[in-house]
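A single protein chain has been removed from this complex, and every other one stays in its place.
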Amino acid sequence: MEVYSEILEFDTKGEITIVDLTSMFEDLVSKSKIKNGVLSANVIGSTGALTTIEYETRVLTDFKQILEKLVPKGAGYKHDLIDSNAHSHLRASLIGPSLSLSIHNSRLQLGTWQQAVFICLDVRSRHRRVAVTIIGQ
Amino acid sequence: MEVYSEILEFDTKGEITIVDLTSMFEDLVSKSKIKNGVLSANVIGSTGALTTIEYETRVLTDFKQILEKLVPKGAGYKHDLIDSNAHSHLRASLIGPSLSLSIHNSRLQLGTWQQAVFICLDVRSRHRRVAVTIIGQ
Partner (left out) sequence: MEVYSEILEFDTKGEITIVDLTSMFEDLVSKSKIKNGVLSANVIGSTGALTTIEYETRVLTDFKQILEKLVPKGAGYKHDLIDSNAHSHLRASLIGPSLSLSIHNSRLQLGTWQQAVFICLDVRSRHRRVAVTIIGQ
């Protein structure tokens, strides 16, 4: 049984950047040499989120628009009095910061049209970090 | 320390089928012989989601209705131009594809009125797969 740890780092352009992490995750699975186990990932920071989505331009646009509809920017939030990114925090907490994905026979168990993504919800460019731990054998 | 891997497979009737996975998960815990550890599950595919809910008819109906209210079907989504299931993708990404549940003393740590569920959000019948990995001792 092994544990493989790494921090993924990348830059985002702010509101709303959706980064496809799938090939980065697959590289880590390969480097870990773990054949069967779990990849656990979580955002470090409170204005980013992790989920899966079909990484297709139209769906990504729809996703940005539904977030704006559900949690509109600048809708009189109290946190906006100290920093103008209240909506970023709310969206991040609703989508959630963590993802846990199975690895079977050295392969991350995702569908063909399903990608693991980091969603940058903050209002400005950020250097982003995602903690990844792979456990298995 | 052991790793137990399995793919759960079942058919869904489309929009919106909520499948109680609890007893399937409990069977896998039992087969794994793991007494203390974690069960990690994730949907394979981008129009399904995992969460927990009280598996009671009225709450399930309420859940379907709140999804339709929050992310209405056919609300002018761009992805609908290529496939009429944009809302399915959006709902799935918001709820999330993965679940990680503790196993203590050979028991999945869920409440009496709390069931682990797969939510099929797609518009048609589908053959569905959920990857499950149990790690522990």
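The chains carry the letters A and B, assigned in the order they are written, with residues numbered from 1 in each.
We adopt the following convention: contacts are C-beta pairs under 8 Å (C-beta built on N, C-alpha and C of every residue); 3 or more make two chains touch, one makes a residue touch a chain.
Predicted model, so just to flag it, every value in this text is computed and none were measured.
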| item | value |
| --- | --- |
| Among B:23, B:102 or B:125, residue touching the chain not depicted | B:102 |
| Listed residues A:38, A:53 or A:103, member touching the removed chain | A:38 |
| Positions on subunit A where the hidden chain makes contact | 1, 3, 5, 7, 38, 40-46, 70-71, 77-79, 81-82, 86, 89-90, 92-94, 96-100, 131-133, 135 |
| Contact footprint on subunit B, counting only the chain that is left out | 1, 36-38, 40, 51-54, 56, 58-59, 61-63, 66, 70, 94-96, 99-104, 109-111, 113-115, 135-137 |
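What we mean here is this: only the chains that are shown with their structure count from here on.
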| item | value |
| --- | --- |
| Between subunit A and subunit B, centroid-to-centroid distance (C-alpha), Å | 19 |
